[in-house]
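Complex shown without one protein chain; remaining protein chains in place.
By letter and in written order, the chains are A, B and C; residue numbering begins at 1 in each of them.
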Amino acid sequence: MDRLPRWADVVLVPLVSLLFAAILSALVILAIGQDPWEALKVMVEGALLSAYGWGYTLYYTTSFIFTALAVVVAFHAGLFNIGGEGQAQLGGLGVALVCLALPWPHWTIALLAAVTGAALFGAAWAAIPAWLQAKRGSHIVITTIMFNYIASALIVYLLVDVLRPTGQMDPATARFPETTHLPTLNDIPGLNLFFEKKVPANVSLFVALAACWLVWLLLWRTPLGYQIRAFGKSQAAARYAGINPVKITMIAMLISGGLAGMMAINNVMGEAGRLVQNSSEGAGFIGIAVALMGRNHPFGVLLAAVLFGFLYQGGAELGLWTSIPIELRIVVQGLVILFTGALDMMVRMMLVWVFGLFRPRRVGVA
Amino acid sequence: MAGTRIGAEGRPATAAPFAIELKGISKAFGPVQANKDISIAVPKGTIHGIIGENGAGKSTLMSILYGFYRADSGSIWIDGRETAIPDSQSAIRAGIGMVFQHFKLVQNFTVLENVILGAEDGPMLRGSIAKARQELERLARDYELDVDPDALIEDLSVGHQQRVEILKALYRQAEILILDEPTGVLTPAEADHLFRILKGLKDQGKTVILITHKLREIMEATDNVSVMRRGTMVGTVKTAETSPEELAELMVGRKVLLEVEKTPAVPGKVVLAVENLRVKDEHGVERLKGVSFEIRAGEILGIAGVAGNGQSELLEALGGIAAATGRIVLNGTELALAGHGADGQSRRAAGIAHVPEDRQHLGLIMDFAAWENVAFGYHNAPEYRKGLLADNAALRADCAKKMETFDVRPPIPTLAAKNFSGGNQQKIVVAREIERNPDLLLVGQPTRGVDIGAIEFIHKQIVALRDAGKAILLVSVELDEIMSLSDRIAVMFDGRLMGFRDPDKTDERELGLLMAGMSGEAA
Amino acid sequence: MDYATLLQLLDSTLRLGTPLIFACIAGLYSERSGIFDIGLEGKMLVAAMCSGTFAFYSGSAWIGLMAGIAGSLVFALIHGVTSITFRGNQLISGVALNFVASGITVLTAQSLFGQGGRTPPLTGAARFNEITLPFVEALRPVPVIGPLYAEVISGHSILVYAAFAVVALTWWVLFRTRYGLRLRAVGENPAAVDTAGVSVKGLRFSAVLITGVLCGFAGAYMATALQAGFGKEMTAGRGYIALAALIFAKWRPWPALWACLLFGFFQALALRPDIVEAVVRVKVPVPALDALPYILTVLVLAGFVGKAIPPRAGGEPYVKER
Partner (left out) sequence: DPAIIYDLGGKFDKSFNEAAFNGAERWAKETGGTFKELEMQSEAQREQALRRLAESGANPVVMTGFAFGDVLDKVARDFPDTKFAIIDMVVEQPNVKSVVFNEHEGSYLVGMMAAMASKTGTVGFIGGMDIPLIRKFGCGYAEGVKAVNPDAKIVVNFTGTTPAAWNDPVKGAELAKGQKAQGADVIYAAAGGTGVGVLQAAADEGILSIGVDSNQNYMHPGKVLTSMLKRVDNAVYEAFKEGPELKPGITVMGLANDGVGYALDDNNKPLVTQEMLDAVNAAAGKIKAGELTVHDYMSDNACPAVAF
């Protein structure tokens, strides 16, 4: 069994997977009688060739960074957290409660409080599946799926029966006060030279970048990260080393849920300014694709999140200007997850084969 | 060498047709050449032994014969005809049955269901089950192979599970039965019973291939024996015409010196005192049933026993991994027990180091680099930290130093643990634990799957630690290792210690009886 | 709650429980063989789209059913290749295929019909219409039993009765046939099956394909019996509820039937919060009823309501070792 050089493993495998997904998507577009090349042009124009497009691409990127980091932290502890969606929605609840609770004097203070609220609520929603996994061995994949549904039911209940202001018909909270509005990129001196009009991307982007760096620091530069990674690689060995499985499972999932919840500062606080139903719009699931694509490394996540930000903004443009339904982006997302997450062995085998063509046969291996 | 060579090259004129002939079998797993051009011939109606060190390629060869792996080259001949065995189905059709080292039974099926699995008559179960029930009764009568056909496998003892495996093969009308290290999990008495069964099979004209690396069993049970070393076939001899010494030399490739050079022990004060230690497994079954002993400074206590008699649980209880009850006193201070607040961390802090039995699953994170593994278990130690962060530079330097001291090859701290050979992996673990200078060292199977050179090195390190006045608890299933390293020997059977022996005043026979659960007085 | 209301709820339960039963039993085959499948939802959706489309073009519900099965089989096959041939992560594969299904169904239906990802409404023979069982009128005057027979048991599409037959058949296959023995064994210990000379891959593929066929029934029922045509995301999480029911039933056929009926009953109740309110005398929020199956499943998973032990080899790709 030949093995791939490290750079191929890190760079080539995700790129080839992406290529496969792109080719299949192009075939799908052809099959529904549209022109894939045109589609790509619309996507690039709408997502990358204007300040407006970047404003949205970066807005989505911000959300995806948070949900993908959530997947990454859990992954390194050997846990597959599919509950990002529910945790992000609960994070939205945390943000809403914080923003509506007090008359915040300035957005900076409000942001700090909202980050805390979002992280706490997201973490709390991850805590139950984590505890069930750690203490009772309930499969975390199944429990987090269930918790996504329970979360959306809970949010519906709260929005309809508890948080909806009287007289309002749509199930949503009241608008957050003006002082909690986060500066968008066009409000930031310097950046406003590029972003001339209001865009949804906001200071949360910088929080997301900081989160990338902190997660990297946590995982590879602290004893806690060491323990998380060791536990994820081998639970038996971790027990031998005295790493407490319950503690690590809980900590990793709390961090994971907290990160997923923090996404809400971007969409709920930064963009919508109120909590609506299904505020996360599937970003929790996209986080899985982004994490897989980014090879479960914060830096890879950053790149993959921009890519998916592009895909999402570009996909919205497709829905707007062409007759290709917006659902195309869900297909692409699914294909990326399939190739990077489940068929990586196939991709790797193909690469090994290709590499073999270019390498002189070594003789006498033993 | 002595003895008549038999096989493809030198077939005795009088021999019956061979039940099996393997010709020029080779098989590589990536860079590892597990079998190199192996030829072997097994006469019909004999018990044929195959011996060799760990990793010699015995199991690989038999798995090829059973269609489990496909050989890279070579051919298989059954009853004088070349037969392709691309899968187990073909092997079964050719009359081959195999009992694997790790049983292949469905735990929550009954014996009957396991026996008919894959050998049902027709698509409905009812008929198959009735037929199998009758057949099992007959086999039980003919071969001393009785088991309750309706018992669930998970409720059976290991010995009985093995019988089910043999029944499975016989039910498929196997003419050739392969057993891969069947006695590793058996007591000597159970092993004797097994050999009686095998003799019975032989008398019925069946052919048996017995894989083992225990010389005693080869001498006792086989007609011919083939020796493998590092993927090659060294030779085949008639058992009656060889001796254990000769076989050992063939196996290892040079004269073996089983003695370890060491001076007599000078025991000091009591370091570890254990009282009435008990451990239950996850099913609530008591695996360690009240063990008490002491180890003094400058002393190696060896624990002998058949695998699975509670040695692992003893190590885990002392190492803070398995929840236990009883008392553990180290240097006069009682330690908390795992399950009551203690874990591997607190044990290390108290001065207990632990070389676990299974380095790949416990001792190392195979995907981590060597330098990360050098901190494994000690990752919170202050010298590896810089403020809140880990001091990775210090870790790398420490790793390089340990690699040099312990002659780890290649000495590259950034190489992943999985890329070192077994012996070097073991050296990394031993270096990590010994260099901590613990008061008590727990060592499990320190030389399993390790080559002779590394064995000698690791043994020396253990003795040196003893001479530095530390206490050592050694657990091994290799009697030779126990005999040569220990200053005192205890035998473990069924979760209990069967009494202590002085290595100079005992022998393998006596220890063997103790391992089988017979009390020392009767021996 | 009067008897008539109860009957009406039970009637609704049968209708809503049927897709769950098909999907749950579908999952049972795959998971019993050791291949986890969280892609039931996606397969149902694809089947619903294919059956709606073909039923519309052909005017025959039966052709729709065949097409639904075929569509679902394609996805089952991909899952099989991914998790059996390439030993990929079964959970990730399932998640991925659900996304692909969710998008591709809308894309296809939209490009064919241009109605926002819907198929046109199906009428007449393009749907599985309700059938009336014999003796309904004769039995109706009989107290209790009569109305039960007439209102609840009679008057469903043939697929509802097929769902019950599938449960019985599955029980029989699993515990009375050679195939069932091997299927159960391969999910517990594939090495035992392999060394017994039976192909692990073959068994697992067969199980995954059966899963595809049954998901095909589930989806076709949605589009051609429960509703009259395909609509975007019309399965609405039923695949996950079926998965929950499978766990709740601890991977056994008859309990699976009861779990699906229970969850179907919850769905029926969620439609009628007024009845719930009348019975328990407090206002129960509808979302609480919606979440009930998931909450119950979590409790089961947590071992508070009996422990759910999945097939031991489940989720692990099979790699030969000695």
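By our rule, a residue touches a chain if its C-beta (ideal position, glycine included) is under 8 Å from a C-beta of that chain, and two chains touch if they have at least 3 such contacts.
On a predicted model such as this, the values are computed, not experimentally measured, just so you know.
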{"item": "Neighbouring displayed chains - absent chain, whole complex", "value": "A, C"}
{"item": "Touch criterion as defined above, residue of C:Gly52, C:Gly88, C:Gly231 or C:Pro317 at the omitted chain", "value": "C:Gly231"}
{"item": "Residue among A:Pro14, A:Gly84, A:Gly122 or A:Pro200 touching the omitted chain", "value": "A:Pro200"}
{"item": "Touch with the omitted chain, as defined above, among C:Ala76, C:Leu148, C:Ala163 or C:Val286", "value": "C:Val286"}
{"item": "Option touching the unshown chain, where A:Leu100, A:Ala272 or A:Leu302 are the choices", "value": "A:Ala272"}
{"item": "Touch residues of subunit A, complete complex, unshown partner", "value": "52, 56, 156, 159-161, 168-172, 175, 197-198, 200, 267, 271-274, 276-281, 316, 319-320, 326"}
{"item": "For subunit C, the residues touching the chain missing from this view", "value": "4-5, 7-8, 11-12, 15-16, 115-118, 121, 129-130, 151, 226-228, 231-232, 234, 236, 268, 271-272, 274, 286"}
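Just so it is clear, only the chains that are shown with their structure count from here on.
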{"item": "Subunit B and subunit A - chains in contact with each", "value": "C"}
{"item": "Selected interface, A-C versus B-C, where C-beta contact pairs are more numerous", "value": "A-C"}
{"item": "Subunit B and subunit C, separation of their C-alpha mean positions in angstrom", "value": "47"}
{"item": "For subunit A paired with subunit C, centre-to-centre distance based on mean C-alpha positions, whole Å", "value": "30"}
{"item": "In subunit B, residues with contacts to at least two other chains", "value": "none"}
{"item": "Residues on subunit C engaged by subunit B in the complex (per definition of touch)", "value": "175-182, 184-185, 188-189, 191-199, 312, 320, 322"}
{"item": "Residues of subunit A that touch subunit B when the two form their complex", "value": "1-2, 217, 221-223, 225-227, 229-230, 233-234, 236-237, 239-244, 365-366"}
{"item": "Contact set on subunit B toward subunit A in their complex", "value": "28-33, 319-321, 343-348, 354, 356, 361-368, 372, 375-377, 379-380, 384-385, 388-390, 392"}
